[in-house]
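Just below is one structure, and these are the notes that go with it.
Missing here is one protein chain; the remaining ones are kept as they sit in the complex.
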């Protein structure tokens, strides 16, 4: 089984981090490739960034399908382009926000989200509502560390841990959801340190896609999520490969 | 006052139709320009189309701002790119789905939506939920006429009218919302024919933007909708003008 | 176009203030008349006041219709008598709570309400639920200044401003809704002072009614909001003019 | 214990019917007086009727308090004036819609409402939402018989029974709520005939008020429902007794 | 009329306390018997305790039916076994959480719950949602006193009072619900001391069952709550009396 994990931003070091977390989560016999788009923003910290990341993300989904991926993970906590990706792909597509929030519901009654920037918390609340976990999600906290500084800021780890501790101490949550793919490597350590389960969406999404593929389940294709109808596209979008045969990437995967 | 109405697809005849409806709705002293992106799909009939329409739409929003537009309408019933457009623009931005659904709530207790294709009805229900009118929206009907066939199919008008009549007769709705910008010219006629108010989102959104501008109200900019943080962009997206000075279009507007 | 704004209390100075705000919001070519009932409470600060204000309000709606008003605004934040007014009037009727709350939804993700007395906050929350904006409305604050003291209390302005500032600073709201028609003159000043859009319901409602009238939209009359069935009325209510021909007021309107 | 049941319309025969149902529901030692306002509509079949019934209803609540009533029932399925009545009264006040809908929730998972006119069904749905039973309330049916014809129309009884049977047969509801005080005498017969519990709101409300009084519970008076603040009233409303001492009615009650 | 109140734990002194509160709430002519199961936990302070209390509780319901009880109260704030009890009993069955929460909705707009242990507050919130009062229930507080220590801990009374006072002072609630049957004797005293109505679920449930029996209303039996289908049971459960004739207890009731 081959699962493609798409980091929708164009920062290679973050793709590497996501790939490591994804591979650690996959079961025996499951190969994981982590990729990012050829075009788009270096990080996603606004609705604008998100909107401009989607075309490149979708090109990756299409290419991954052509290359034989059995399923896909969209590895950004805003779950950008999820509906469109489900139209494009034959295999299942899962976002890390939906995966982590729903996974948290198996671990207790309530959870809190700890994310990067305050300006992204509105979207987190919106997704909690869309995914039916608005009641379980008791708080969304921001550490005010930009996405790409998660790797470089030496204080990042301790600030995230402090916020997680407060989610448990003040809000009494049973579990924590990490609200950024760039925090994927912190879940195990924080689970021990904080004493409640801490969910990384990348890992959660990989296990869910793996399960769906094993069960032969994928997006229902008889209605809203059927393949997009053929359409005339104009302008620079041709460069997204629209209308052209999609070249399968040459992946080197170690299962 | 200058309002820019952006048709997010690239079909000029539809932009013309939308422009006529928008201008008819605007008050004295308000100029309206109707534009469409330079790139993107000819019509929006899937989540994929919608996703790929957004970059071109956002370029239009940025250009319109540079050209002095006081406010913007996003003229597609999926309200694509709305959050991102609000980050980009200083003036207010209103989508036709939110405008028409909320307008309908002033006209009675319940409304029904009549739209083009069955596969778009899921998004309509989702937006009804997001806009807090899930209870008022009693039905979403599709006439199964593609967006661009609305103009050319001689049976379109009567099929839409028949569906509207059934929304009133069967579901007892107080009002009807037309679920596609391409139906903008039908509202007045249908209001008379069906005997309940029929809302065209383009017209509704124009009057709302006009009101907001007159009252000096625009998107709150101290949190989630502040201008997007500067960011390194990679690849073909540079062609969207990211990072480059935005050229103001030369509009010829008759007020 | 002629819009009637009804202040449901019987205090003339407040009607004047509301009228000034309404006229400032109206577009060119739109005339506004601001009136109040001949009977009823001097201000509305309880459910009891509200209930007893409604008959006089409805008499004004009926008289306004007879005088040729194209639409009506109910200028009290509890939106009293709205459903009944919609049955009576051929033209659209909009309340300032629904108008301001829905207007705020175009300006960001969240808003807070700043109102007069604590005892009215329950109704504000109830209306937020009824209008589908319970999630967007993050806080309702009272300054504990009686309605009629808004004009006379020298500290009113600064206390309202302080509460507005806290709505943004503590709750992080994108916008503010002023929860009393008696605050109508403060919106513009507060928008500048607080740095987020501040919505006055009177102005918001006027622009919405204006838009509806221009689009030829009014309350759907084929079901719940059809004209009330003729009915025998007993007692002092005859003095409300029930059953008698409604005399059109002699309005002097400057368009 | 003395419970006052207020029929908010001015039709004496309906007050009699309501009084009989109320007295049959009251326990030993509880006296019931059934009254109607001195002014107002002969029946309530529109929002307009409801609004104009409220002042007379409130006068009855005030008079009942003065006469020593321990609690009050508002006997119209729209629960008109309930919030204001709670401000006025020291004792508990319960509406028949809230009483019957909440009572139905003890009798199974789902219920349906059978009421008079189609135009009142919107209000029934609204109340179901306000009372938190929107999910349990599966259907609201109208028999299209005017309120006052319930007594005189020989077909009324069988049409109501047929609708009740269909609520069970088609919607599978566990219980039925009668949506008009004028149906109060039908509940027992229908419970037997249809085979599921059929709830009359008048009886339900009487037992609830009786329970509250016995437990020493009444409206919380430290916030929203404190007595209305004193206020200057203008015009014909003085005839409602506002400001004047309320004369206690001379009730003849048989306990 | 005979109402059986079942304390689902096996502590006799708590059954006595519950019985006293229940008898005080019952009207003239209504007899109350308070019982507890022959097997099960001494108190219910976890989901595990609750699950293991249910079989003994259901045996009591069956025995009470055989003994001629007209209705039943389940006297634990988690409302354990309620659905199953409704299947077993011909008469109505009411839980103290549903009874007290719904009773509180007649007393104002909002209420707060004061209960024993923090770990039970999740269930209280869940029940508030299930009973449709999630919006009215503004806070759930725990005094961290174990159920059986309510009788013996000399500080219990003052800690509960302090928490109740804070529910009013800080959260501004109109009413309070006591979240444990073991607090049944405190309601009257606290109502006076705190100045808002304080609802004891045992008393509330007794008056509701009494009202239902008087009105001839009981669980609808044509669908979900029909008697359980006959079934082969295995193992120790035979000792619950499954399949065996249920012996009616010899009750000594003073009406």
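A few notes on this one:
Every chain is named by a letter (A, B, C, D and E) in the order it is written, and numbering of its residues begins at 1.
Just so it is clear, a residue touches a chain if its C-beta (ideal position, glycine included) is under 8 Å from a C-beta of that chain, and two chains touch if they have at least 3 such contacts.
Small disclaimer: the values here were computed from a predicted structure and weren't measured.
For the chain excluded from display, the touched partners among the shown chains of the whole complex are A, B, D, E.
When the missing chain is restored to the complex, the residue among A:48, A:77 or A:225 that touches it is A:225.
Residue in contact with the omitted chain (choice from E:56, E:91, E:179 or E:211): E:56. Looking at E:28, E:154 or E:229, the residue that reaches the missing chain in the full complex is E:229. Against the chain not shown here, subunit E presents residues 10, 37-43, 45-52, 54-56, 58, 81, 83-84, 86-88, 118-123, 126, 130, 146, 223-226, 228-229, 231-237, 239-240, 242. The missing chain lies against subunit B, touching residues 118, 122, 125-126, 129, 134.
Against the chain not shown here, subunit D presents residues 109-110, 135, 172.
To be clear about the criterion, only the chains that are shown with their structure count from here on.
The two sequence copies subunit D and subunit E touch through a face in which the numbers common to both exceed half of the numbers used overall.
Per-chain Cα centroids separate subunit C from subunit E by 45 Å. Centres computed as Cα averages put subunit A at a distance of 54 Å from subunit D. Contact of a single residue of subunit D with at least two other chains is seen at positions 86, 118, 122, 126, 223-225.
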